[in-house]
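Of the protein chains in this complex, one is absent; all others appear in place.
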Amino acid sequence: MNKMRPIVVFAAGVVAASGLAACGGGDSGSSGSGPGYNAGVNAVVNKSDKKGGTLKFAHSDDWDSPDPGNTYYAFSQNFSRLYGRGLTTFKPGAGKESLEVVPDLAADLGTSSDGGKTWTYKLRTGVKYDDGGTVTSKDVKYAVERSNFTKEMQLGPKYFKQYLVDNKPAYKGPYEDKNDEGLKSIETPDDQTIVFHLKEPFAEFDYLVAMSQTIPVPKAKDTGTKYESAIVSSGPYKVDNYTRGKSMSLSRNPNWNQSTDPIRKALPDKIEVQLKQNADDIDQRLLAGTLDMDAAGVGVQSGTQPKVLAADQKPYVDNPVQGFLRFMSLNVNVKPLDNVHCRIAVQYATDKVAAQTAYGGPLAGGDLATTVLPPSVDGYTKFDLYPQKQASGGGLDEATLAKAKQELQACGQPNGFTTKISARSDRPKEVAMAQAIQQSLAKVGIKVNIVQFPAGDYFNKYVGVPKYVHDHGIGMMIMAWAADWPTGYGFLAQIVHGDAIKPSGGNNLAELNDPTVNKALNDAIANTDKAARTKAYGEIDKLVMGTAAEVPLVYAKALMYRPKRVTNAGITYAYGGMYDYLNMGVE
Amino acid sequence: MTGTAPAADTAGTGEAPTSFLEVRDLKIHFPTDDGLVKSVDGLSFQLERGRTLGIVGESGSGKSVTSLGILGLHNKRNANVSGEIWLNGKELVNASQTEVRRLRGRDMAMIFQDPLSAMHPFYTVGAQIIEAYRVHNDVSKQVARKHAIDMLGRVGIPKPDKRVDDYPHQFSGGMRQRAMIAMALSCDPELLIADEPTTALDVTVQAQILDLIRDLQQEFNSAVIMITHDLGVVAELSDDILVMYAGRCVEYASVGDAFHQPLHPYTWGLLGSMPRLDRERSERLMPIKGSPPSLINVPSGCAFHPRCPYKDLNGEKCWTERPELVEAEPGHKAACHLPQDKKRKIWTDEIRPKL
Amino acid sequence: MAAPIEVTGSDTEAQPEAVLAGVDGKKIQGRSLGQIAWMRLKRDKVALTGALVVIVLILIAIFGPFFTQNPLTYHQNLIDPTYNRPKTGFWHSGISGDHWLGVEPGTGRDMLARIVHGARISLLVSFLATLVSVVIGTVMGIIAGYFGGWVDYTISRAMDAFLAFPLLLFAIALVGVVSDGAFGFSGNGLRIGVLVMVIGFFNWPYIGRIIRGQTLSLREREFVDAARSMGARNSYVLFKEVLPNLVAPILVYSTLLIPTNILFEAALSFLGVGVIPPTPSWGGMLTLAVPIYSSDPMYMIIPGMAIFITVLAFNLFGDGLRDALDPRAK
Partner (left out) sequence: MFAYIIRRLIGAVLMLLLVSLVTFGIFFWLPKLAGQTTDQIAASYVGKAPTAEAIQDTKERLGLDKPVVVQYGSYLKAIVVGKDYKAGPVTDHCPAPCLGYSFRSSQPVLETLLDRAPATASLALGAAVFWLIGGIVTGVVSALRRGSLWDRAAMIIALSGVSLPIYFTGLVSLALFSYTLKIFPGGGSYKPITEDPVMWFQSLVLPWVTLAFLYAAMYARLTRAGMLETMNEDYIRTARAKGLSETTVVTKHALRASLTPILTIFGLDLGLLLGGAVLTESTFGIPGLGQLAISSINSGDLPMVLGVTLITSVSIVGINLIVDLLYAIVDPRVRLG
């Protein structure tokens, strides 16, 4: 997970700023004119059906790739739906309703059989590519094969490869394996039908096929890694031009037919994205009204924060939770953190308020966290196993510190210990967070040295490599996590399940391999009863917190700006608390 | 007495003199970190057209400073120039910069010691002559070019029409000095100052250049100041000789007098250090002992006294009182406390036989 | 690559007869170079001011940290949680009687303490790096200038080659490549060591060229000739005759290299490869100021001015020193 952008955040129940907000923030009162502060969090603002105009996006960076089969970024998943239609997608809208999975290219949600191991979808008829070709189920199969099984497509997630039954010998992907049959576990009995065969029962496959990897790619038009600059569109817009590092421009797909697409409005005539723009400048232009949307969807820059919170701008600002948990993993194999008491001591002695402030405070940083599951995820249960109190002058109070010292005593390290804390060098706020933690732990004698690694190699080369962690004695690792697929299982399995410990690139940084937790997760995903699953996730959360291996720091939040002329602006939790781009238009 | 002579009689009157060039009580001082450097300290002389004055002295005696002073090339910011310089009835010291500039190159020109460093390395010889000519003559480039070629031819440069487009570094030393002379003479100046014109050249070339200067002087009828430390050059070319020491004139005489009956011990020293081939090796040179004086703390009395072998013949006078430049014989002046007869005696008995 | 340019005929460049010719040579030789330099320097008020500031800065770097607050102590209560910046003070700087230069946004750490501790890092790294450059540069410069021939050619080409490298990029890469725990060092000790070596190593040609030039001209001087003709060994000539005469230029260019290295260190810190937090560094503070400078300009101005004043002071002093020791180089 190099990029830690949430693809999907699932939250059936709890939405919006939770009651956990520790200090300030979160007031929803609107002042002045305009739709009001936080108006876009729970409802779509500026609803409109007016067509025409040009919708202008800007991004301070670039796509990993706009190729729907070779992308991981949340904004990319959100945006790709403008030029491609996957089997399912999330309902366009704001807040709660945005988490509902709806059929898109498929006429209906999947039907499962075989106890959840086989999933069948029927495609809508009459869906055409921008070149006039007809979309078939074979194109969907091909898209999944190329995105998950080829060497060339490395950037996207590989969940289909992980869950689908593999060929024997292992399938090498359509670029090497020229056999027409392809992956045998995806069947296309006719042009409108596609059937997936999974290794294990998987109750929430509809969420998985909402990923852009099911957006059809006609085999004849596939140019591999160069496809990103010659994308064939199945959505309402075609890609006229994509120049890496510069821009993308979209215009209407003449072969798109509204009658086959009940969820899209396709309002603007043109959509433009400027890339590699200066982040501060993007904010300035948003405020000035010369730009419609920051494509990245991670909020305004710190420098802009005071400006957007001024009375005249505040009504155009939303402050949603982003579905991230920022937390610190305590590696259970690095001494003395192999001792649960030492871990609990860290739980108490970590000043979360300082960490929160270091990350930008309650508005731009997030709400104080006490659980692994964020409040916006289904299964979240409010609890706090290691309660902390702040002293009046800042910092943890004596009682909290006393508890930490008591645990240190129990751990056999009464005077504290020394270890390392890691953070990503190119994320200054994360480094700031590490410093805040370092400072607060020092009060109980726990001395930590900060080690930094580039974000690009953080998991693949450093903290995601258990050997490296053990060799270098890195006991604490800061990271952030959002669900890759929309269930509590998706959120937890990759960070606390023993199977997620990998020789390289793993996300279970704590190396937690607790049989109880593993079993609870395995049971949950096989359970077709949604309510039971949801309940289980909360309990697993408590189990995990009981091990004290994860120190939750903040539930991430961001200050989002929606310019006046943008219509149908609503925060979608499906893509991590950014605006839903699907039906956005301009006045 | 026509020709050249120190102009003591009219000095400081502010009235225009009758002679072509008259320098009156010229003082050129440089204030520095270490004190006031008196490079020229009260120098006076006259010069008529068609005549040549040789100024001799060791390095640092103020020869070159004087010549640059006449041309007005000292920077007013770091040099204090006082006294009077009259050229053709015009006073130059107090004249405006522009006025003096107009005279430079046209009425008075200068030939420098090292023609390589004195010519701009980036421009052709022709271009530099043309430039000099066109500053003072409103003519087209073609006309100026013809003039330049003409001048080069006159100073004896072969194939002047080709050489005109060469750069200074493509010329040999002698040719370069000829070109320099051509440049100096391009505007037909009435006063030509040659500052060590042959020092940087081979001996054979030296003679050619001196011949050339003499010929050209006759042709242009200009007044020439020849600055050198080489008495041989002076003997060859000059009508009169002015010996400088520590910024002042110590002896002034016609060439004949200066060589045959010099009156100043310093002049004797200069003559003694002149190499001569017709003498025995062992007694050939009699260099002046000691080194040139500081121009900041000029020795008291006679500036030459620390090096003068005869200073004890006069009691304390030599280091308490500065000798004035007085006319000992008609047209022959010297600044020395020794009585006239004693000088004659020393010259005839001690110095002359050794030369 | 260096052009094998040959200038024809310029070797005869005669000195114009100096206006000052005749100033008593003995008198000046009577005073040592140091005395003359000191005399000149005393009159150069600007350079003296620079020197004064340099001395104060060095004292601050050495002793300042004993008097300031702890630069790592958080003052969360001074931070406005909504805007994540100091609640009070001019331009939300948090400047107050307790915090003369205000506090850091987000943490409330005392800026004065951070600047003072930053000075220590900045000066330490730049001094040591300068030392490395001077040692390498002097050795290479002397060797090249003294031995000439192919030795000179090789070293000179190497110095030219260094100038054709994008050094900043290499420095960043090198600092990044050395992972924690390399060479048996870790943490800031290692990082400072790497910074010193990288900065020092990349700046040596600057000194090397000057020393080479000086050595070349010294080699032609009489006393070196004399020593050699008397059969002195090369090493003797180098250390006893040549090196002492290079002290002045080495001193001058070291003084002028220090500010360059301060800027280099700050640039590396600015680009995120400086000392490891929480150790304060000026460049690092500027990095954190970048996203907020439009709303909290003081946080940018304070470290920026710290760099500026320090570098300027060294430059003024070094410049004056050069003029004093070698007025012709002006």
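Think of it as A, B and C in the order they're written, each chain with its own count starting at 1.
We adopt the following convention: contacts are C-beta pairs under 8 Å (C-beta built on N, C-alpha and C of every residue); 3 or more make two chains touch, one makes a residue touch a chain.
As the structure is a computational prediction, the values presented were derived from the model and not from experiment.
Undergrad: Mind giving the shown chains that are in contact with the missing chain?
TA: Result: the unshown chain touches A, B, C.
Undergrad: Among the options A:Gln192, A:Thr225 or A:Asn333, which residue touches the chain absent from this view?
TA: Checking each option in A:Gln192, A:Thr225 or A:Asn333, the one touching the absent chain turns out to be A:Thr225.
Undergrad: Which one touches the absent chain: B:Ser59, B:Asn88 or B:Ser117?
TA: Result: among the candidates, B:Ser117 touches the missing chain.
Undergrad: Touching the left-out chain: which of C:Gly97, C:Gly149 or C:Pro166?
TA: C:Pro166
Undergrad: Out of C:Ile58, C:Leu174 or C:Leu243, point to the residue that touches the absent chain in the complete complex.
TA: C:Leu174
Undergrad: Pick out the residues on chain A that sit against the missing chain.
TA: On the chain A side, contact with the omitted chain comes from 1-2, 60, 65, 72, 146, 150-158, 161, 174-175, 219, 222-227, 243-246, 276-282, 284, 426, 454, 456-457, 460-461, 464-465, 502-505.
Undergrad: Residue by residue, what part of chain C touches the chain that was omitted?
TA: Within chain C, the residues touching the omitted chain are 1-10, 14, 16, 46, 161, 163-166, 168-170, 172-174, 176-179, 182, 259, 263, 266-267, 270-271, 283, 286, 289-290, 293-294, 297, 300-301, 304, 307-308, 311-312, 315-316, 319, 329-330.
Undergrad: Which positions on chain B touch the chain that was left off?
TA: The missing chain touches chain B at positions 68, 71, 73, 97, 101-106, 109-110, 112, 114, 117-122, 131-132, 135-136, 167, 169, 183.
The rule is simple: only the chains that are shown with their structure count from here on.
Undergrad: Among all other chains, pick the one whose mean CA position is farthest from the mean CA position of chain A.
TA: Looking at centroid distances, B is the chain farthest away.
Undergrad: Centroid of chain A to centroid of chain B, CA atoms only: how many Å?
TA: Measuring from centre to centre gives 93 Å for this pair.
Undergrad: I'd like the Å distance between the centres of chain B and chain C, where a centre is the mean of that chain's Cα atoms.
TA: About 51 Å, centre to centre.
Undergrad: Got the chain C residues that touch at least 2 other chains?
TA: In chain C, nothing touches at least two other chains.
Undergrad: For chain B, which residues are shared contacts with two or more other chains?
TA: Correct list: empty.
Undergrad: Where on chain A does chain C make contact in their complex?
TA: Per the touch definition, chain A meets chain C at residues 23-25, 279-280, 301-307, 309, 353-354, 357-358, 360-365, 393-395, 425-426, 428, 431-432, 434-436, 438-440, 449-452, 454, 472.
Undergrad: For a test of understanding, state which residues of chain C touch chain A in their complex under the given definition.
TA: 72-77, 79, 81-85, 106-108, 176, 180-181, 186-187, 272, 276-278, 287-288, 291-296
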